[in-house]
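One protein chain omitted, others in place.
Letters A and B mark the chains in the order given here, with residues in each chain numbered from 1 onward.
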Amino acid sequence: MLSEAAARLLQSLLVLLTMSAVVFAGVYLIGNPLDMLIPPQASELERAQAGHALGLDQSLITQYLLFLQHALEGNLGRSFFSNSPALGLILDRLPATIELALSAALIAVGLGVPIGIGCAWYAQRFGTRVLLGLATLGFSVPTFWVGLLLIMLFSVQLQWLPSGGRDASGHLFGIATSFGSWRGLSHLLLPAISLALFKLALLIRLTYAATREVLQQDFILAARARGVALPRLLGVHVLRNIGVSLTQVIGLEFGALVAFSIVTESVFAWPGMGKLLIDAINSLDRPVVVAYLLVTVTLFTAINLVVDLIALVLDPRLRRAGLQ
Amino acid sequence: MKPRAFSLAVAALGLIALAALCAPWLASQDPHDLAQLSLAHARLAPFEAAPDGRWYLLGTDDQGRDMTAAILYGLRTSLGVGLSATLAALAIGLIGGLGAALLRGWPEALILRLVDLQLSFPAILVAIVLIATLGEGTGKVVSAVVIAQWAYYARTARAVARVEIERGYVAAARGLALPQWRIVLFQLIPNCLPPMLAVATVQMAAAISLEATLSFLGLGVPLTRPSLGLLIANGAHYVFAGQYWMSLAPGVALLALILSIQCVGEQWVERLGPQGQP
Partner (left out) sequence: MSPATPKTTVHRPAIRTTVSSPELETPLGSSGPKAPGHTLELNTAISARALSVRDLSVDFTTAQGPLRAIDRVSFDLAPGEVLALVGESGSGKSVTARALLGLTDPVTQSVGGAVLLEGESLLPLSQAAWRSRRGRRIALILQDPMTCLDPLQTVGAHMLEALRAHRSIGQREAHDIAVQALERMGIGDAPQRLRAWPHQLSGGLRQRVSIAMALLHRPAVIVADEPTTALDVTVQGQILSQVQALARDSGTAFLWITHDLAIVERFADRVAVMYAGQIVETGQTARVFSAPRHPYTRALLDCVPQRYQPGERLAVISGLAPSLAGMPGGCRFRARCAQAQVDCSHWAPATRTDSDGSYLCLHPLTP
């Protein structure tokens, strides 16, 4: 099991290396790195100095190694506008994005998996058909428009919840977070729901399909014949058996949530790194874009690694060493 | 039950496509022609009368544009981008997938790696990053969607082609010493196309949604040719003033478009069975 885990870790490092090469190629080969990384208003001398610092006068391999070294040191250039380190800007905004993505994931998983399992158990009932139809609807509805609808209804018409911004003045376990206060939660609720809706629909459908498949298996019939009660049947046998594929999906989709939070953050003026990215793109602040990319790639790779490790724990068949 | 839902979705899609096609005849004005617009008619609610007594079914936007006309023309843009991006991604994916299945060895491994790598990143992220490096414009949006989606088609094409190659008749064709291009053209492509088109329908819904999202973020089609996403983005500013219609109506149109395509595609994939699954 440990060797399997080590293999996955090595794989992740390889992916990270590949992606760093892709980003490097994007910045250094397709574009002109001086335009990408040096403010346009810089003087000729400054450009030459920066070019030397980036190693542009050296071979491609050296440039890449230099790029890697800088990335590892956390030096991803400075924002053209605030002149502060790009990585620092991104990392400042990371907690807000993670908070949003995590809440959305909680909503999607917490509702989607039970609803999906319930729909599969009570297949062919009227309520099931209604729920699955709604899931198809939720699957098609664009995230940003859902956000607008929520604002129209809950912020403008009913005036129950704020339409944007984040309030992390409350503390939970010593961390400044939206979960720390009611005001914080009220700001978080609409963006989280809006971000969760698409994934909720997806999870309902995936869980439904996976559960239907598991329910056809003989071991479910055998367990029922042994008198195993429904909560245990669904909560243990079904859940664990769909769990392996489901954690993989949830892991990937968590990455997608981080990506999609770009949209939600723009709608709800949520100060996360997605909103920072859009602002950076619009103002051609390229070091911030590059920093966002590298941080996101690292995050995705880490998520994939965690998902693989969870699968190892959940499915004994994947572990090579065992009893025998 | 199922056939009825399918025909309903097909009918809805047909109506929407027809409306988009006939937009110049259906619409009261050309919404892109600023000369036809009057600021006196700006931001009228549905059925609200303008000073000259005219009223609009879905209201007007901040420049006095008839929302109905804007939506009809917006549908054209959305459908156009969706269709061209889908066809391009389909072609690239078909070539990549067939190439992988036929060549085997390292080209197949390379293409599969690329597909895996591509699919482990959400399309929206890939598209946004590409727009950030390529710049904006309709052509750029189409290429961003293509690059974000080609992998789905490549995977399907390869899977189907592999099955077809294993089957007897391709071997039989080889036995007859038919040239390779004839096998590809007359055996493989006709067999790959049905599942690929089914996948394409589902992906086209995603492509239209992606384009709308990019346009909403201000990274999409130019302001002069507003797509549905851009219309919603324009209307979003007035949501807080309670002027909901400017973003509600185009959103409903967008949802109807995506939903009908999605339903058609899903039923299609389902009919083809597990082989057609992306």
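In this text, contacts are C-beta pairs under 8 Å (C-beta built on N, C-alpha and C of every residue); 3 or more make two chains touch, one makes a residue touch a chain.
Note that this is a predicted model, so its numbers are computed, not measured.
Enquirer: Just list which of the chains on display the missing one touches.
Expert: So, spelled out: the chain left out of view touches A.
Enquirer: Give the residue, chosen from A:His52, A:Arg129 or A:Arg232, that touches the chain omitted from the document.
Expert: A:Arg232
Enquirer: Quick one: which of A:Gln41, A:Gln124 or A:Gln159 touches the chain that's been left out?
Expert: Counting the whole complex, the residue in contact with the absent chain is A:Gln124.
Enquirer: Identify the residues of subunit A touching the omitted chain, counting contacts across the whole complex.
Expert: The list for subunit A reads 123-125, 217-219, 221-229, 232, 236-237, 240-241, 244, 314-317, 322-324.
The rule is simple: only the chains that are shown with their structure count from here on.
Enquirer: Whole-Å distance, subunit A centre to subunit B centre, using C-alpha means?
Expert: 24
Enquirer: Under the definition above, what is the set of subunit A residues touching subunit B in their complex?
Expert: 15, 18-19, 26, 30-31, 136-137, 139-145, 148-149, 151-152, 155-157, 163, 252, 255-256, 259-260, 262-263, 266-267, 277-278, 281-282, 289, 293, 296, 300, 304
Enquirer: Which part of subunit B faces subunit A closely enough to touch in the complex?
Expert: Against subunit A, subunit B makes touches at 117, 120-122, 124-125, 128-129, 131-133, 205, 209, 212-213, 216-219, 229, 232, 236, 239-240, 242, 244, 247-248, 251, 254-255, 258-259, 262-263, 266.
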